[in-house]
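Please read the structure below before turning to the comments.
Heads up, one of the protein chains got dropped from this complex, but the rest are sitting where they should.
Letters A, B and C mark the chains in the order given here, with residues in each chain numbered from 1 onward.
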Amino acid sequence: MTALFEGLLRLGDTTLILSHRVSEWCGHAPALEEDIALANTALDLIGQAQMWLGLAAEVEGAGRSADDLAYLRDVWEFRNFLLVERPNVDFGHTIMRQCLFDQWNGLMLNHLSGSTDDRIAAIAQKAAKEAAYHTERSADLVIALGDGTKESHARMQSALDAFWPYVGEMFTADPVDTELARDGVFPDLASLRAPWDARINEIFASATLHKPDSAFAHQGGKSGKHTEHLGHLLTTMQWLQRAYPGATW
Amino acid sequence: MTALFEGLLRLGDTTLILSHRVSEWCGHAPALEEDIALANTALDLIGQAQMWLGLAAEVEGAGRSADDLAYLRDVWEFRNFLLVERPNVDFGHTIMRQCLFDQWNGLMLNHLSGSTDDRIAAIAQKAAKEAAYHTERSADLVIALGDGTKESHARMQSALDAFWPYVGEMFTADPVDTELARDGVFPDLASLRAPWDARINEIFASATLHKPDSAFAHQGGKSGKHTEHLGHLLTTMQWLQRAYPGATW
Amino acid sequence: SPQERAFQERIDRGEKIEPKDWMPDGYRKTLIRQIGQHAHSEIVGQLPEGNWITRAPTLERKAILLAKVQDEAGHGLYLYCAAETLGVSRDELTMALLEGRMKYSSIFNYPTLTWADMGAVGWLVDGAAIMNQVPLQRTSYGPYARAMVRICKEESFHQRQGFDIMMKMAKGTEAQRKMAQNALDRFWFPALMMFGPSDKDSVHSAQSMAWRIKMNTNDELRQKFVDQTMPQIDYLGLTCPDPDIAWNADKGGYDFSEPDWSEFFDVLRGNGPCNADRMQARRKAWEDGAWVRDGLMAHAAKKSAQMAAE
Partner (left out) sequence: SPQERAFQERIDRGEKIEPKDWMPDGYRKTLIRQIGQHAHSEIVGQLPEGNWITRAPTLERKAILLAKVQDEAGHGLYLYCAAETLGVSRDELTMALLEGRMKYSSIFNYPTLTWADMGAVGWLVDGAAIMNQVPLQRTSYGPYARAMVRICKEESFHQRQGFDIMMKMAKGTEAQRKMAQNALDRFWFPALMMFGPSDKDSVHSAQSMAWRIKMNTNDELRQKFVDQTMPQIDYLGLTCPDPDIAWNADKGGYDFSEPDWSEFFDVLRGNGPCNADRMQARRKAWEDGAWVRDGLMAHAAKKSAQMAAE
């Protein structure tokens, strides 16, 4: 597998799996406006997943489609961040995860818009606009619920504590990332950390949330070593394609 | 499909799906003794499912095995009672459902022990002993929790109210049942109702639970019209056989 | 009363009634019930299709389905707003739903059991809904009529998407064809029930027609639906589950069997396959979401207190 293919899978799988998690909310959100907004988020993420996985399939050149990559790979072939496969738990966890990811994705897409690979730059430019909207929205919600009632504050803090060990993976470069950064295809992941921290610190300050001190970071998603949750997600997501192979939908 | 095959599927699928629901508790029960007891229940039900589905496959004579029937049929081909596919909700619901079913199954197995079909009689005789044990245990638990604390009483009553509309299906004969009863293969299902009611009334009296007045009964499981829950259950249960067709495990 | 007469004359002239206009109590109440139920139907209607979003078979199908369910939430929002112009808040209506004092369309008490049901719901359920709703674009109450205009535009889009799924299934593999037929078998009669029982004897219906809150009789619409749908069933190569359906050249329409109205009233009484599950899902969403709504309100209050102080 080439570094480019791997790198694209990471973007594609991360947006794919997060869109799936967000779509689980459909019809069950705390308010009608949130139902609409969550569906919107999931839709934009599916859109990104389609573009990244589509390009990954093209780069691979093995005749696979974005759908093949999404529905017919085995769990150990998925390359998404562990963060996005974690369960929804409650609305607070869902929004906190979204905020942590959106801030990263916004920065990432801005850098990718100037990628040396024109196809990547084109996708990133297209995705960046929607991403900017989501980035603002999830931050606003984290602030409002962090600085809301005592209960909403406690729930947001516990969500932050739970997800914090999954943040580091987004910024930890491995040989694939290093190769892509060397060629100017991807940014240097570590370089995203400072602006991410700056913005996140602002958000948490407004939200009266305490950023955990631990620097420990789970790794594994990018190399296919997932949590037990992803396997369960795939039994649902891939069900029809697996149970009825060869059918057209 | 012959009536005999259909009738055996109903027994096989009902024990299969209930064993699956009970097995979902594994490692999550309220006390160690309950973990062990629930696993025991699930195991005995799997054993019954293996025997019923094995005989169904033999009767069908199409070269399918019990595993083929369990793992490779589509959701509309399942013939279990709706009662057993309902979600676990909490321990109270799980035990209430078990009690409602165990009382039926105990009576059914006693009758089937004298079936005109020797193979059915042999299976029923084998299963009846374990069933007697479960029947007693689930009744004791319903009594203890019904007549326990205020909370445990309320939870058992709400479980009873939720499951009550799914009781009638066990006693409602359709043409398949009628044909099987005519030949002395199965008992007349309606005839099980009076002894079931008598015993259930005793249990509920001891449990200080109020039997709902409604006689409404959901139908559909026996003809393959299920609730939305069964489809989700099958995505999990059938996953490996569907995702990796042709493999041996 | 003279006021009532004048009101009726405005309606007869085809004028629109607007929120600030005088209106009879019965008109207001009937509208609140009708618009509220319609809004609730959009909300509860998210659930049967939401049941398949996590199992949608392709990325595109998933996006289409999500967008559709999102539209339904949007329709709910338009309709709650229309109801609010009559002096009833969204929260009041929601509580009435959750406490069982208000209904939603019974069709959503039927389960979605295979992917083909996503086709059948779009094709038959949205199809029947549109047939009910298109005339309501000309209803006498202004805000309601305007909401219906927006809704109808989107619904017909949904119906085409549903038919497209049905096509793929009906022309697909053996298993897919089975799912398609099975979905049609299960949804045919419930779809016919969506127009309601024959309104020959209903006093309510007559009054609603006079007020132009109801534009056609249930039987008219049902006939129209059957006449429109039968050729589509043929086109799909499926079989209508009504063995007695037949073209009647004299009346220029199909003769067909009545649905089982005892089932209809059973479902209405709460005994449909999914009534309990649907209400439980909505109640859980409402209760689990309480801390979020409270949190957002508390924050908004802090913000406006801050702004006032500055």
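Rule of thumb we're sticking to: a contact is a pair of C-beta atoms (placed from the backbone, for glycine too) under 8 Å apart; a residue touches a chain by one contact, two chains touch by 3 or more.
No experiment lies behind these values; they were computed from the predicted model shown.
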Checklist outcome for this item: Listed by label, the shown chains touching the absent chain are A, B
Next on the checklist: Given that one chain is not shown, which residue among B:Leu18, B:Ala66 or B:Ala139 touches it?
Outcome noted: B:Ala66
Next on the checklist: In the complete complex, the non-displayed chain touches which residues of chain A?
Outcome noted: 74-76, 162, 165, 216, 218, 220, 225-228, 231, 235
Item to check | In chain B, positions touching the absent partner | outcome: 16, 20, 23-24, 26-36, 39-40, 42-43, 46-47, 49-50, 53, 66-67, 70-71, 90-92, 143-145, 147-149, 151-153, 155, 236-237, 239-241, 244, 246-249
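Everything that follows uses one rule, which is that only the chains that are shown with their structure count from here on.
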Next on the checklist: Report the inter-centroid distance (CA atoms only) between chain A and chain B in whole Å.
Outcome noted: 42
Next on the checklist: What's the distance between the Cα centroids of chain B and chain C, rounded to whole Å?
Outcome noted: 36
Checklist entry - Among the residues of chain C, which ones contact at least 2 other chains? => result 55, 175
Next on the checklist: Residues touching two or more other chains, restricted to chain B: which are they?
Outcome noted: 235
